[in-house]
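Left out: one protein chain. Kept in place: all the others.
Order of writing sets the chain letters: A and B. Residues in each chain are counted from 1.
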Amino acid sequence: MHDDIKDSLLKKSRATRSEQRGRIISLTCTAIIVLIVVSIFYFVASKGLATFFSNKVNVWDFLSKSIWNPGSTDSHGSPQAGALPMIIGSFGVTLLSAIIATPFAIATAIFMTEISPNKGYKILQPVTELLVGIPSVVYGFIGLSVVVPFVRHTFGGTGFGILAGTFVLFVMILPTVTSMSVDALRAVPRYYREASLALGATRWQTIYKVVLRSATPGLATAVIFGMSRAFGEALAVQMVIGNAVLLPHNLISPASTLTSVLTMGMGNTVMGSAANNALWSLALLLLLMSLVFNLLINKIAKRGRI
Amino acid sequence: MQNYSADDKFIRELDPKDHEISISTEDLHVFYGDSEAIHGVSLPFERFKITALIGASGSGKSTYLRSLNRMNDNIDGTRVTGKIMYRDLDINSQNINVYEMRKHIGMVFQRPNPFSKSIYDNITFAPKRNGVHGKETLDELVETTLKQAALWDQVKDGLGQSALSLSGGQQQRLCIARAIAMKPDILLLDEPASALDPISTSTVEDTLLALKDRYTIIIVTHNMQQAARISDYTAFFHLGNVLEFDETSNVFQRPKITATEDYVSGRFG
Partner (left out) sequence: MNSKKWNTVATGILYFIAGVMILILAFLLIFILWNGLPHVSWHFLTTPARSFQTGGGIGIQLFNSFYLLFLAMLISIPISIGAGIYLSEYAKQNWLTSLIRTSIDILSSLPSIVVGLFGFLVFSIQAGLGFSILSGALALTVFNLPLLTRNVEESLNSISESQREAGLALGLSKWETVLRIIIPEALPGIVTGMILGAGRVFGEAAALIYTAGQSAPALDFTNWNPFYIASPLNPLRPAETLAVHIWKINSEGIMPDAAQVSAGASAVLIIAVLIFNFGARFISARVYGKMTGTK
């Protein structure tokens, strides 16, 4: 007797083919993303390393010298590509803005989760979400029209500089750090708080000694994430930093960051020239720093889990 | 729980001359990673009969049942060895089209899991994907399967309603209707009534008894009264082994193995 069902069990069917197609499609999409990441690294690195291999700039000079004029050469015949002013500028605005933003963000997060988890949360949650959504050029524009004049009137100088950059970045990363801090605080189990309050601790003692302490890894992640945002921000900073590739003397003299020099310079140099390669080296540095931030965040996340 | 020897077992042989076997396993082992959950189970399942799988929680009933239509394929790190014979084929082999196979070996789960679609679409969804078309054909399919699942009278005026608006028992009967809409040979049910109230439970049991003329039914149950009420055969699972398999009346009234006796008389489990 012939059994159709038995035969069908040994043959491919519509479902088999659809499954095969699905696997191929979804794997291809994933491969595209991985390929993009790999090629970003490949292209940026190959361009950025040319400064050191083709143009013979010493890596240490690149990191520690402060004269940035990669179009012309120094006494040894290699381009003058000292990136120290930008490195200091980038780290300066990043650290300063994070230092100001951290207490603000954590305090707001505590308010949202511990003090007023209903009403306060309901108001502040959309506030932070909206702030996260504001485009960076808008922050730059406000920086230019409010922060720079404010700095100029209060502290003198042109108003452009690290201080203005710090203010703008502070406002920019504040919502991100806040909402991540909120997540970190909410992850602390309720019974920690209840146990502490039951032992007679005040609310503040509970927050300070119990909640903040057990949320530390999450809060640290939030701050580092904010720093990585600040470090990589280009246009908003470029609009208020003054764009002078000099070692900053103070917080209110025009300065520059890796991103601001890249933004301004890439269009004014010829692909393949020493000046252009030097810019790609800055991009490579930016890329590596973003890796470092990423690594830090992963490290903390792993440690927090144990 | 006492440690009963796995060597001390009784598996009734079903003579193929008198019993038509729908599906059977031979020396079936299931591994989750390195741990072995089923230690070589060989069982026959007779056509148009209900076989109950009983045993304490964690004894491997679900694992075994889910191997029969290879649902365990989808769990990372699971390995199944041994034979599952269905229509003279070992369906536990690579060259088997599992999607085709599952059309003939349907399954109903412990928790009702209707799609968040209308009642009508829940039933017609898979048949449509398999080329059943035409409004009349589909309407008829919906009506007959809902009638077989004893749900028709309650929902016939609201077939466009979301399946999630039904009660738990109704959802489970919808899941049964959905499974039989594929016109399977065999229906596997994993504690289909455990999440239901007593009234829904007895409706589901009646439904299963009514379905028996057309389907081979294998049901996992935690509830011994249920097994005794509805099944023709019973297999007793203990720590990944089947210690006793026999006609249900024998298992419950004249168990041959101490472990079975202890279990059915409520001494453990």
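Throughout what follows, a residue touches a chain if its C-beta (ideal position, glycine included) is under 8 Å from a C-beta of that chain, and two chains touch if they have at least 3 such contacts.
As the structure is a prediction and not an experimental result, all values here were calculated from the model.
In the complete complex, the hidden chain is touched by one of A:15, A:49, A:67 or A:88, namely A:15. Checked against the full complex, the candidates B:3, B:35, B:74 or B:94 give a single residue touching the omitted chain, namely B:74. Across A:10, A:99, A:127 or A:199, the residue that sits in touch with the chain not pictured is A:127. For the chain missing from the display, the contacting residue among B:175, B:196 or B:243 is B:175, taking the whole complex into account. In the full complex, chain A touches the omitted chain through residues 15-16, 18-19, 21-23, 25-30, 32-34, 36-40, 43-44, 47, 103-104, 107-108, 110-112, 115-116, 120, 123-124, 127-131, 133-138, 140-142, 144-146, 171, 174, 178, 202-205, 207-208, 228, 231-235, 238-239, 259, 262-264, 266-267, 271, 280, 283, 286-287, 290-291, 293-294, 298. Mapped onto chain B, the footprint of the missing chain covers residues 69, 71, 74, 76, 99-103, 106-107, 109, 111, 113-116, 118, 125-126, 129-130, 160-162, 164-165, 175, 178-179, 182.
In this text, only the chains that are shown with their structure count from here on.
Chain A meets chain B in the complex at residues 3, 5-6, 8-16, 19. In the complex of the two chains, the chain B residues touching chain A come out as 86-89, 91, 95-97, 99-101, 104, 130, 185.
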